[in-house]
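Complex shown without one protein chain; remaining protein chains in place.
Here is subunit A:
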Amino acid sequence: MTAPSSAERKACWEARDQLWRCLDDNNDKATCCQNFQSEFEAKCPAQWVKYFMKRRDFLKYKEKMQTDGFTPAEGPKQPS
């Protein structure tokens, strides 16, 4: 299985960003962003879909900790 090309990576990231924006705008209600979700899943390898979902949780957690003034000590860990 070959790795996504540069163009495929970019298409995947774009679909991810659109989905994330939709989730941000809709208080994380997945039902509101079904179209974006399926677009995201179509454009990204399944492994990346799982990874980016976890990554979003991590980034949100980090953001929350930073705005609340806590240091993220035991938050979700993020592989690269």
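Things worth noting here:
Criterion: a contact is a pair of C-beta atoms (placed from the backbone, for glycine too) under 8 Å apart; a residue touches a chain by one contact, two chains touch by 3 or more; residues count from 1.
Following the convention adopted for this analysis, contacts and distances are computed from a predicted model.
Protein name for the hidden chain, per its UniProt entry and selected from "4-hydroxy-3-methoxy-5-polyprenylbenzoate decarboxylase", "Rab proteins geranylgeranyltransferase", "RCC1-like domain-containing protein" or "Synthesis of cytochrome C oxidase 2": "Synthesis of cytochrome C oxidase 2". If you put the missing chain back, the residues of subunit A touching it would be 1-6, 9, 12-13, 44-48, 50-52, 55, 79-80.
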